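Right after this comes subunit A.
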Amino acid sequence: MVQDSYLPLLAFLVSLCAVPAIVWLRRAPNRREAATFVAAFLKFGFVLAMLPAVLGGEVLRFCFFEILPGLPLEFRVDGLGLAFALVASGLWIVTSLYSVGYMRGAGEGNQTRFFVCFAISLSATMGVAFAGNLFTLYVFYEMLSLSTYPLVTHHGDREARTGGRTYLGYLLGTSIAFVLPAMIYCYVKTGSPMTFASSGFLAGEVGPAGGMVLLLMLTFGFAKSGLMPFHSWLPGAMVAPTPVSALLHAVAVVKVGVFCVIRVFTGVFGTGFLGELDVAYVVSWAAAFTVVTSSLIAMSQDNLKRRLAFSTIGQLSYIVLGVSLLSPYAVQGSMMHIAMHAFGKITLFFCAGAIYVAAGKKYVSQLDGLGRTMPWTMGAFAIGAMSVTGLPLTGGLLSKIYLIWGAADAGQLALLAVFVVSSVLNGVYFFPIVYRAFFCAPEGGAAPGGIKEAPLACVVPLTFTAVVTVLLFFFPGLLFELSSLMIAAE
Partner candidate 1 sequence: MKLFGLIAVIIVGALLLSATGDFPDFGDPQSPASASPLSTHYIEGSVYETKVPNLVTAVLADYRGFDTMFETVVIFVAGIGIIAVLRAFGTPAAELPEGGGEEGDDDLIIRTTCNLVFPVIQVFALYVVAHGHHSPGGGFQGGVMLGASYILLALSCGLPAAKRRLGERQTIVLAAIGVIVFAGWGVACVLFGGNFLDYAALDPIIPGDVQMARSHSMLGVEIGVAFTVTAIMFVIYANLSTRGRLRDGL
Partner candidate 2 sequence: MIWQFDIIILIFMVVTAVIALRVKDLLAASMVFGIYSFLICLLWAEMGAVDVAFTEATVGAGVSTVIMVATVFSTRRRSKD
Partner candidate 3 sequence: MIEFFGFLAHQAPLVTVLAPAFGALLVTLFGRGKAEAGLPLALISLSLSSVGAVVTLFHVLASGGELRYRLGGWAPPFGIEYRIDALAALTAAAVVLVGLVNAVFSKTRVAAEAGEKAPFFYTLYLFLLAGLCGIVFTNDAFNLYVLIEITSLTSYALIAMGNRRAALSSFNYVIMGTVGASLYLLGVGYLYIKTGTLNIDGMRAAMAEAGIWGDASITVAFILILVGLWTKMAFFPLHGWMPNAYSYAPTAVGTLMAPLMTKVMVYVMLRVMLFAFGADFSYGGAGCGDIVVALSTVAIVAGSLLALARSDIKKMLTYLIVAEVGYMVGGAWVGNEAGLTGAAYHILSDAAMTFCLFMAVSIIVLRTGDHRLTAFTGLFRKMPLTMIGFTVGALSMIGLPPTCGFFSKWYLVGGGIEAGRWDYVVALLFSSLVNAVIFFRIFERAYFGEMDEPAPAGDDADSRPSQPLERVPWSMLVPLFLAAAAVLLVGLFNNTLAGWLRAALAI
Partner candidate 4 sequence: MEPALASFLQEQIVPKFNYWVYVVLMMIGLYAMIAKNNLIKKLIGMSIFQTAIILFYVSVGAKDGAGIPILDHHTYEHALEHPGDEHIDRDGYANPLPHVLMLTAIVVGVSTLGLALAIAQRIFTSFGSIEEDEILEKLQPGGHD
């Protein structure tokens, strides 16, 4: 079952190796971007190359060395990790294209630093996805926090500084204060290498009270998942340039957060053991609270990116809520939702960025009539909104169905209601935007001159992701298989 392989290492290293190249080519922007693309395609290729083996039920393992007594630094690629890695590395290609368009279109400075940090954070994301044990997970989690800081504060103004401070404060603070002691406690108490196992390496080692404390520390400690009350870094981080918000705060960073939470539930404790302990309900209610509250807050946000950020917080909590239900359907739904939401939300962010580049508009109230001048962008926006809301013909529907099914299966009707109500709320805060864009007259009567469709490098990626969002509805097979690998292992 477990098979040693260098593929995980290659997939991890390829973007790190791109860093010197990017720095070296800093004087020739075109060739610099070429380096990024080469690395992105190579990385996607390596991840794809692992697909057959993983689908065949293998776990690909790569061990660096034993870093602490009995504790190796190692990669283990299973279905969940590979699904996540596929999404992240695939979207890196798209985002790279988009960021070239965006950064040049918006005339941002320090582009070399931007691409360097971007590459490093992608490596860190891969590290998290492939991490074979809790320790490795933690190492790359911290690496991601640090490498995204320069991206978040890219503009270097007062607002960026405040945002960056909140960002690091929350992420580092929670991980040091909660995850680190919890992890050391697990290590000291079990003496095991903390390898993720479907039955959970903590199974049978802790009692209900201890389990409760550990679960809470680990769940809230991975604050990238945006669970309230540790969510406010995410709206703060929206000061970043849009490609960053798009990839990192729709895909890499936040998904790393929920990915870690899923690992905690399925790999550290094991859903079976958590069911015995009967402690997951605390997380469920925290997540449910976050889902509803964040949707309500999102409705009142006029800044488009902040509205998207709060929407993200809500959607992330869907995933946490799903996994905390401990029902196989809900867990599978959670895993699928990582991908579905990723494509939907990244489309939305791409659109927000495109609007900013093309029309210079940041606020929802300014979008009246924009659909007529930027039909591609706003069309994609509509598709993304549909997917995030969970309407038919988009991938979002499938994962939501699984989640709701899981809630019903777990007998948690109140939580099922939360899913339904919040989906309605999602619609309520998204569709007015679409409506305004297509059916309202622009401010001041006629369409203001000068606003055209966004640059091609922006429009192509967002169109592509919108198409993928639709395709995922019709062809969810691969995702479905990868996620059911995890369920089957239990």
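Quick note on the criterion: a contact is a pair of C-beta atoms (placed from the backbone, for glycine too) under 8 Å apart; a residue touches a chain by one contact, two chains touch by 3 or more; residues count from 1.
Here is how the candidates were picked: all candidates are chains of the complex that A comes from, given by their letters.
Bear in mind that the values here come from a model prediction, so they are computed numbers and not experimental data.
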| item | value |
| --- | --- |
| Complex partner of subunit A (touching, any copy) among 1, 2, 3 or 4 | 3 |
| Touching residues (chain side subunit A, partner candidate 3) in the complex | 66-69, 138-139, 142-143, 146, 150, 153, 156, 161, 164-165, 168-169, 172-173, 176-177, 180-181, 184-185, 187-189 |
